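Removed: one protein chain of the complex. Kept in place: all other protein chains.
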Amino acid sequence: MIVKEFRELVRDRRTLGLLVMMPLLLLVIFGYAANFYVSSLKTAVVGPQASQVAAQLPPFFNVTVTQPSGTKADAETLLQDNKVDVAFVSGQTPVLALVNGSNLFAAQSAVAALNKAGNKVQTQVLYNPDLKTSWVMVPAIIGLILTFIGTIITSIGMVREREAGTLEQLAVMPIKPSQVILGKIAPYFLVAAVDMVIVTVLGIVLFGVPFNGNPFAFALGAAIFLFVTLGLGVFISTVSQTAGQAIQTAFFFLLPQILLSGMIFPLEAMAAGVRWIGYLLPLTYFTMISQGIMLRGAPITSLWLPFVVLTVMALVVFTGATLRFRRDLAPGRPASPAHKQPAAAESVSTA
Amino acid sequence: MTYSVRSATVRFGHVLALDDVTVEVPGGSVVAVVGGDGAGKSTLLRALAGEVALESGTIEAPPKERLGYLPASSGSWAALTVTQNIDFVAGIYGLAGEELAARRAELLDRASLTPAAGRLAAQLSGGMRRKLGFIMAIVHRPELLILDEPSTGIDPVSRIDLWRLASEAAASGAAVLMSTTYLDEAERAAHLVVLDGGKILVQGSYDQVRAGFAGVVTQGAAPVRPEWAWRRGRVRHEYWPGAAPPPGTTAVPPDLEDIVIALSLARRNAVPS
Partner (left out) sequence: MTGVLLRARQVTRRFGAFTAVDDVSMQVQPGEVVGLLGANGAGKTTLIRMLLGLLAVTSGSVELLGGVPDREHRRRLGYVPQGLGLYGDLTAAENLLFSARAYDSAVPALPPALAGRADVLVRELPLGAQRQVAFLAALAHSPEVLVLDEPTSGVDALARAALWDTIRGQAEHGAGVLVTTHYMQEAQQCDRLLLMSNGKLVAQGSEADIIGSTTAVAVRTGDWAQAFAALNAAGAPVMLAGRAIRVANADPGELHEVLTAAGIQATLQPVPATIEERMLVLAREASAS
């Protein structure tokens, strides 16, 4: 029995990959990425004698913007657009330090450092005044749920046809591959949308998370992100023969997103060698959108980067998935030899 | 309208699944393809259905809207009811409203599935499930009907029903191509094709196949040459391709099973060139 299970395991490359790669991945991630301590903060100094004030700041505050002619409103805009973590407004005593509360760990580090300055500096935390973790987590979790539904459940849904043997029938009928894909993901799109609304409402009601921004922009961002995750689900289904394989592959895509998208460990705190992975993940960009809109009320223009990246991802993933799917559905190179199902078992057939 | 596969060769990697195969399927008749597993039956059917690309050769087949296909697997969606299955497929082919309802009622009646109309496909017996797959394949009155082992593993009574449905389709003008491991079904076909290892061993009507069969089949308790003999009921049959059988052996008129087995043995025992 032991020997047999070992033999089967060795042949099951996906499970093997998961068993071997996952611990390695976790080790690497926790080694290099898990870091709650932010080493430097992007800072702006706005107001008269901005450069002098900037020079006086300890190196922890990495001044990237100085605007001698700017006002407090300009400082707030910089924060809203997530260009900096801290903005100092000079020209009054004490100097006013505005902290971006939507970047939780950066904000915590900033507040800790600023408290040491005593009453030379007056600190005000915007967007998340109590620095609550839930306020930062809920927008990220919305994205996580969309990822979960999109990737895992879509991939199972598609693989079901392959397992049941009905994919062949669809292929012979006058129905286009794109129609099949759209028909298959529509229910999941709807379910995900409903789920998202429920979680958002619950987040607001239970945890008091604000919704300061434009709900239409939020919906648009969510829709594009959904397309990315659904496209990934379709793609996974085209490379999986069974539901078990589909779930394993989806899990492989899901786990890095949980750990490396900035949801748990801040991106800025990760070693550069691992941080780039975070920038490849769709959830990273959706979290930028959801946190920006919900907490900072950020305008859509300041979020152009994540929107564009997600749109490009959606197009790439969907095109790839449709092409692969077409290979399965339409004639061309035969994907695999026709092999008979062993024993004409009545209602269940295995591929 | 005659549909066909001409000089078709199909390769999957290193495996030659079909080797220069030509089969015609005239409208109004049933063509049966027989052969062992790996002989190429499914590949031939899938090639005609447009599911598999040819390395060389041509296909004459109607467009998808005029083609009906029953794959070797279940042929229906398990989580849908019988009615929902039919409606889904009929919808894809453009049937709707009253026309759809009438057609559905007619097909359920012909397949004796009316009492099970509300049942989930997964809860049907194998024979009923296959019949459902069949009527789904003909819901749009296709000109070419392709059935991949429709009756394998199905009880004898459902098999009779399926054959009746196929005959009715042919009688209304459709060209029907089906594969089967049941030789009695092949005997009933207007034209039968025997495949082995991707090549056609013999094809024609049953009479033609019998007439064209060379050699003698004898029957006895023990075989003279074991590699040319096989069990048939309580006795053994033996095939003598060229030379006359030795005296003392009893010749029997070969039926289709004898012919198919004899030809397979001839191919297997032939000196590889």
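Brief remarks on what is shown
We call the chains A and B, going by the order they appear; numbering starts again at 1 in every chain.
Keep this in mind: a residue touches a chain if its C-beta (ideal position, glycine included) is under 8 Å from a C-beta of that chain, and two chains touch if they have at least 3 such contacts.
Predicted, not measured: the structure shown is a model, and the values here were computed from it.
Every shown chain that the unseen chain touches in the whole complex is listed here: A, B. Taking the complete complex into account, B:39 is the one of B:39, B:95 or B:209 that touches the chain left out. Mapped onto chain B, contacts with the missing chain fall at residues 34-39, 112, 125-127, 149, 152-160, 163-164, 167-168, 170-171, 181-184, 187-188, 206, 230-234, 257, 260-261, 264-265. Residues of chain A in contact with the chain left out of this view: 1, 3-4, 7-8, 11-12, 339-340, 342-346.
Here is the rule we use: only the chains that are shown with their structure count from here on.
Taking each chain's centre as the average of its CA atoms, chain A and chain B sit 52 Å apart.
Partner chain B is touched in their complex by these residues of chain A: 164-166, 168-169, 171-175, 331-334, 336-338, 340-341, 343-349. Residues of chain B touching chain A in their complex: 10, 12-13, 15, 17, 37, 42-43, 46, 49-53, 63-65, 67, 69, 71-78, 89, 92-93, 121-126, 129, 136, 149, 152-154.
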